[in-house]
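Omission of a single protein chain aside, the complex is shown with its protein chains in their original locations.
We call the chains A, B and C, going by the order they appear; numbering starts again at 1 in every chain.
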Amino acid sequence: MIRVQREDFDTGKELERLSAGDHTIGGVASFVGLVRDLGGPDQVSALSLEHYPGMTEKKLAEIEAEANRRWPLSASLVIHRYGRLEPGDRIVLVATASPHREAALAACHFLIDWLKTDAPFWKSEETPEGERWVEACAEDDAATRRWR
Amino acid sequence: MIRVQREDFDTGKELERLSAGDHTIGGVASFVGLVRDLGGPDQVSALSLEHYPGMTEKKLAEIEAEANRRWPLSASLVIHRYGRLEPGDRIVLVATASPHREAALAACHFLIDWLKTDAPFWKSEETPEGERWVEACAEDDAATRRWR
Amino acid sequence: MSAPVKLLYFAWLRARVGQVEEEVPLPAEVHDVAGLLDWLRGRGPNYAEALRDLSVIRVAVNQNYVGNEHPVHPGDEIAIFPPVTGG
Partner (left out) sequence: MSAPVKLLYFAWLRARVGQVEEEVPLPAEVHDVAGLLDWLRGRGPNYAEALRDLSVIRVAVNQNYVGNEHPVHPGDEIAIFPPVTGG
């Protein structure tokens, strides 16, 4: 399941719901992305996340379908927030449930790596000098290429 | 942090606590292991988890220390339950927090793989034919060897 | 007359182009993404500056990422943006 929303989410409840009632599930893997404040001269007071409504949902659904093709998942969930977020706030939740631990872990890793390079979101940071758009990072591209 | 306990845990609260107040954390990865009921003629009505008090805590602490040596973690948590558990019940929680997504994901994967082969726990299943001790699986050994 | 194309701009392209979205008739000589970007650059200094370095520009046609040689047709939804940075 895919959700793109401004509101926060309750990680515990989402994980609980993902496996509820299905006793063939042996493991639930998850990743929660948080807004970092690295301190120093570039101190970030807040992030703003913009996205491409319509295409965002389409890409996330494609990424989720690909994970389900590659691994035997019982359930999967991607929640991505947009709008203004402060350090410590949750940005994204990826969760996967499977009878098999390795499938859940690998699919979760795949989903967050792939999402980072394929979902049309853009971050800008509020800094003392004003808005600054975050630049894409080569490390993320490398992480996604691993799965190709 | 290591906890070996009979009681259930609240995944959401544990994850929240792991990253609370530390705004250098960019990601929290977690794995929750659940009791499976695979159905069929071998239907499992419950599991019983026995462990080696003293050595369990020692091995889990060693595994956690090794993860912290290998990856730059801001925090880590392993909770493992013992006693009688029914299908759908949580058995284990592994969670890792790091400034870097890859570190959190890799360390979480490492911890659950390693724990599976190194922590002195033994599962027995309640079946219609009585108690049956679960046999160790070669797949788990292979998963752990990957990290050596 | 054929349908216009809908152009969408995201992230820093919005401020540089000075638009969030616009509908423009597709010139007869524009057949692909490369041609469209070339034509856009000729529409004013804001476009020329925003689209100067194509290595930091990505394009989606009808919500699919495409390369420079991808065809564009009247009625297409064409989004122009920098590399994504979500997650």
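Please note the rule applied: contacts are C-beta pairs under 8 Å (C-beta built on N, C-alpha and C of every residue); 3 or more make two chains touch, one makes a residue touch a chain.
Keep in mind the model is a prediction, meaning the values are calculated, not measured.
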Checklist outcome for this item: Among displayed chains, the one left out touches B
Item to check | Sole residue of B:Gly12, B:Gly88 or B:Pro120 that reaches the chain not shown, by the stated touch rule | outcome: B:Pro120
Item to check | On chain B, residues whose C-beta touches the chain left out of the figure | outcome: 33, 49-52, 54-55, 58-59, 80, 91-92, 112, 115-124, 133-137, 140
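In the analysis below, only the chains that are shown with their structure count from here on.
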Checklist entry - Which of the chain pairs holds the record for C-beta pairs in contact? => result A-B
Checklist outcome for this item: Whole-angstrom distance, CA centroid of chain A to CA centroid of chain C, is 27
Item to check | Whole-Å separation of chain centres (CA-atom averages), chain A against chain B | outcome: 23
Checklist entry - Just curious, how far off is chain C from chain B if you go by their C-alpha centres, in Å? => result 49
Item to check | Per-residue multi-chain contacts in chain A, two or more chains | outcome: 33, 112, 116
Item to check | Interface hub residues of chain C, defined as touching at least two other chains | outcome: 87
